[in-house]
Structure formats: structure tokens, C-alpha cells
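Below you will find the structure I want to go over with you.
Note that one protein chain of the assembly has been removed; the remaining protein chains are unaltered in position.
We just call them A and B in the order they show up, numbering each chain from 1.
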Amino acid sequence: MSLTKADVIKIAHLARLAIDEDDIPVSLRDLSNILYFVEKMNAVDTTDIEPMAHPLAATQRLRPDQVTEGNQRTRFQAVAPQVEDGLYLVPKVIE
Amino acid sequence: MTHNEIPLHKKSIAALSAMLQQGTVTSVALVELFLERIHQLDPQLNSFITVIPEQALQQARAADQRIAAGTSGPLTGIPLAHKDIFCTEGIRTSCASRMLDNFIAPYDATVVNRLHAAGMIVLGKTNMDEFAMGSSNETSFYGPVRNPWDVTRVPGGSSGGSAAAVAAGLVPAATGTDTGGSIRQPAALCGITGLKPTYGRVSRYGMVAFASSLDQGGPLARTAQDVALLLGAMAGFDERDSTSVDRPVENYAQHLSGSVDGLTIGVVNEHFGEGLDSNVAARIESALREYERLGAKIRRISLPHSALSVPAYYVVAPAECSSNLARYDGVRYGYRAEGPSSLEEMYKRSRAEGFGAEVKRRIMIGTYALSAGYYDAYYLKAQKLRRLIGEDFNSAFASVDVIMGPTSPTVSFKLGEKLADPVTMYLSDIFTIAVNLAGLPAISIPAGFVDGLPVGLQIIGNYFDEARLLNVAHQYQQVTDWHEQAPPGFE
Partner (left out) sequence: MEWEVVIGLELHAQLATKSKIFSGAATAFGAPPNTQACAIDLGLPGVLPVLNGEAVRMAVKFGLAIQATIARRSVFARKNYFYPDLPKGYQISQYELPIVSGGLVEIDLEEGETKTIRITRAHLEEDAGKSLHEDFHGFSGIDLNRAGTPLLEIVSEPELRSAREAVAYMKKMHSLVRYLEICDGNMEEGSFRCDANVSVRPRGNPTFGTRTELKNLNSFRFVERAINYEIDRQIDTLENDGHVVQETRLYHPDTNETRPMRGKEEANDYRYFPDPDLLPLVFDDGYVASVRRSLPELPDAKKQRFREQYGLSAYDARILTATRELADFFEATAAAAGGEAKRAANWIIGDLTGILNKSGTAIAASPVSPKMLAGMIRRIADGTISGKIAKEIFEAMCHGKGDADTIIERQGLRQVSDSETIERIIGEVIAAHPEQVAGYREGKHKLLGFFVGQVMQRSQGKANPKQVNERLKSRLNESD
């Protein structure tokens, strides 16, 4: 699977990463090399193999329905780039 | 050899602990000593991102009071450094990224809490590859860490700052995280001992995520005995981590003395092929002969899918990281680009300016591997291979007690040597990565030198077999002194 310039632009957009036109060739080369490398996976037939998402065969634990967290807005917003009236501010959202 | 000849900064935690209890040294004195060494020597290494002398001294005074009052434990008053990936309340947690350069966590990671509760004194936060992505510690926003054995060379990564600081005697112990070898490989390249526990043994709460199904925190120190003490304090069930395992923690430090007579060591054929430096291979063979002298038996085994662990890993880890790092968007914390004209521009520029090249590369690979039309060919394929890799180990552990081999295919390489070629860099972790995919525990211990540079022996255990790993490592360290060597200039 070889990538195209359009692929790189699309991936960068999906990942919300600005990319300079000048940097696209290097990105394209590096990403293509990595993909070429990982495609070595195709050497093994994995039909009928159950995919493994977790190293341990454990199951999800359930938490009791209790309120344990109080209001810590001041602490949490101390590290925020921009807040007003307790709200996080971002450039206007368009719907 | 007697401990009296050894300077304080080279003593083991066990030895320092005994001295603290006997009153022959104070925690304040230890903290002052190590802070002074950091001040004097770290400019050569760049192993710390943040040093916190005042808090450390304050904690040390409190530790001395507890020791005097007789309410202390074996780790009380011992200095420690945290990899800058563990959240520390009130102290910057940067993950070596511009993205979190200004981030002060409003809470402690569980590991930080536990070691604090054990009485350890935090001196600061160590340098690392950005978001733990790298094998050379060259991707840090704060500049590369240098290897104390040769400052023109890399310390390994991603826990390179932790490994270099311990090796140089700037701190007796440090925490690290290991997603594909990030504790073991720098431990090997810096000539110290580092353990990656079984997935789920150490809580991931408050440890900034890289790849959630692979990440595991663990200790780095000079000896297996020290690592055993640290792991005993770090490990344990945490209800805040769904993947934490509810299983009692053994007293690792008390299980070190067993003999290795009769131990069956698996040696993997595939580990001794192409890519392994022949001098490193010779050191590993020599270590294996040492184990044979101690009564262990060697059995040649095969892990048929091991060659595919690196390709599978470079799908799974980037896929998880592409999602884990989506939260860094400049809205609630972290870096936000100046004056964006729109929401989309805020996202794209904040992330492009806040992340370094390797992090962006992995986010893009992971995004691609999960995207419509490619999921099956990449992500699902890798998850299936992951199952086969895990089954290889299960088969192997049916006939062997531990698996041994090189931690890294080469000794430390030059700064910049592999930076331009990501795939070559990725192959640095060829022997460590399969362990993360399977979720197994593994330790790297010093096993000699090649041209004055340390070689690490990796010992892989079965699930939750950390006590045996530490025992086996400790027995080797009883008959060798590789772990006691100090880098020239840092003696």
C-alpha cells in the first residue's frame, strides 16, 4: 500500500495536525517506509485467529454508583488556556 | 567486598536503608548529596527536566522524624526520581512535550502516591522521549539525554533520563514506563537493572497514556534487590484502573535467595540471528554459561512469530496513541497556538506546534491504521498477530521457567545516528517489544561491556512471575559485579 500526497493531507486532517506543503514529501516518505515495514505482517496467514485487544483475559469490573468527586473547577481551570464565567473558551463553534 | 568502601551515591537502597535505620546517615544528608550531584553532573547528561530541592528537603526532614520515631519502613527517606510521565500534584508533568510544558497536574499518579506513602523522597522528574515515543531519548522537547558511559551516545529510551540518572549516581532509584522496551532498553544501555512488570500489576492511573494496552510502569535501580524493594511498593490493585489486577503483591525482596540450580532457561533461536551484534551475542552467551555454572539448564526454543512483533507493535501502539493523544487539543489544558482564526485552526496548529516530529508520525500512522478501509488490513491484522505472539510465549513457558537473551541488539549508539530513519530506530526494540504485546514481565540486568559500553541481559518470565525473575537476576548479581561498575567521570 503506497501512500499519496492526498492521503497524507487527509490523515493529517483527520488527526487535526497542520502540515506545511513543504513538509509533505518527507512525511510521505517516512509514513510510506513505516507502512512498508509493518506490511511484513502479511507474511503470516491470520485467518480464523481471534484478535487480541488486551494482554490479560480479564473482564470489566463494575463500580458502585456513588458520587465521589466534588467541585474542583478552580483547580482544574488553573491550567486552562482560556476560561470565562467558569466556561472553557474556544474559537466560535459553527453548527 | 564490604559496603564501607563504597561511596554513598553508589550504595544500594538496602544498604542506605540500613544506615538510615542505624542513624549513621540522615535522609536530609542523602538528599543534599544527590541534589549536589545533580547540580554538578547533570549538565553533562540532561537527565532531569525538573528538580525540586526545597520540597525534597522538606520531605527528607519529615522522613528523618519518622525514622527517629520508629514509624518508618525500608524505603523511608530514600531519594527517588519520577519519569516525567507520572502526574505529580503541584509539580509540572511535561511528558517531555511542548504540549504539556505548562501542565501542572492537579493530582498524583497512583505510583507516585504509593512510593510517597512508602516514605521515598522525590528529587525531581526525569527526561524522556516525548510521550514515551522513542528508543534513544532524542525526541524530548527539553533536548536529548546523554549516556553517562559515553556522553556522545544515547542512553536509550524512552525512560532514558531515569536510566542515565541512576547509572550516573544522581539518584538511587527512578520510575519508568515500558510500552515496547522503554524501561529495559535504557537500563541495558546504561548498565543498570530495570523491570517491566506483568501488564496490570502496577496501576496506570495518573501515568500519561501512550498505548494503553501495552503501557506498564516499573522501577529502575542498580540492583535486582533494589528493584524488588521498589516493585513491592509500586505494585498492587488500584480500583481507579480497570486493567489493574486484583491479586496479592508478593514480598519480592524476601524471595531473592533461592538457588537457580535446576532452573530451565529458554534461549530463543530467533534472538540470535541477523541484526544482533556479535560482541553483544558473546556477552549474552557468557552470561548464560554463568547460569549453567549455577546449575541452570539451557533449552533452545523457538518463538516463531517474534520477527513480526515489531511490525505488529508499530500498528497497535500508534493506533492507541492516535486516540490517546486526541485529548491534547488546546481547550482545557496544555499548549494552545497563538491567535487561531477558527476552531479548526486552533486544533491543527496547537497540535502541530505542540507535538514533535516522532509523535506526529505515530499519530498519523495510527490514524491511518484505524481509518475506514484500512482497519482490517492493519489494526485487526496486528491484533491477530498479537494473539499468535502471545501463544508462542504460552507454548514456550510450558517447557521453560524463564527466557533469556539480549535486551538490545547493540550497545548504545551515537546521538543522531538513527534519528533520520524511523524504521531503523524501531528495530532497536526488536527483543523487547514482543513482551509488551503478550503482557509478560521482563527484567534487564547488566551482563558486561563491549568497548566500555554496557550490555543488558533480558530475562522474561511467565505472567505474575516477577518474584522468580528478581530471584534469578539477584543470583546472577551475587556472582558478578557488572551492576557495581560506575561510568568514568561519575564514580
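Descriptive notes on the structure:
In the analysis below, a residue touches a chain if its C-beta (ideal position, glycine included) is under 8 Å from a C-beta of that chain, and two chains touch if they have at least 3 such contacts.
Predicted, not measured: the structure shown is a model, and the values here were computed from it.
Among A:21, A:48 or A:85, the one in contact with the hidden chain is A:85. Summary of contacts with the chain left out: across B:59, B:76 or B:93, the touching residue is B:93.
One chain is missing from the display, and on subunit A it is touched by residues 14, 16, 53-54, 58-69, 71-73, 76-77, 82, 84-95. Listed here are the subunit B residues that touch the chain not shown: 86-87, 93, 95, 100, 103, 105-107, 109, 204-209, 211-213, 239-243, 319-320, 322-323, 325-327, 329, 331-333, 343, 347, 367, 370-372, 375, 379.
We adopt the following convention: only the chains that are shown with their structure count from here on.
Subunit A and subunit B have Cα centroids lying 24 Å from one another.
Against subunit A, the residues of subunit B that register as touching in their complex are 102-104, 106, 199-200, 213-214, 239, 242-243, 245-246, 305, 307-308, 310-312, 314-315, 322, 326, 329-334, 336, 340-349, 351-353, 355, 360-361, 363-365, 367-368, 371, 374, 377-378, 380-388, 390, 421-423, 426, 437-440, 463.
Subunit A makes touch with subunit B in their complex at residues 1, 3, 7-8, 11-19, 27, 30-31, 33-35, 37-44, 46, 49-56, 58, 60-61, 63, 72, 75-76, 78-82, 88, 90-94.
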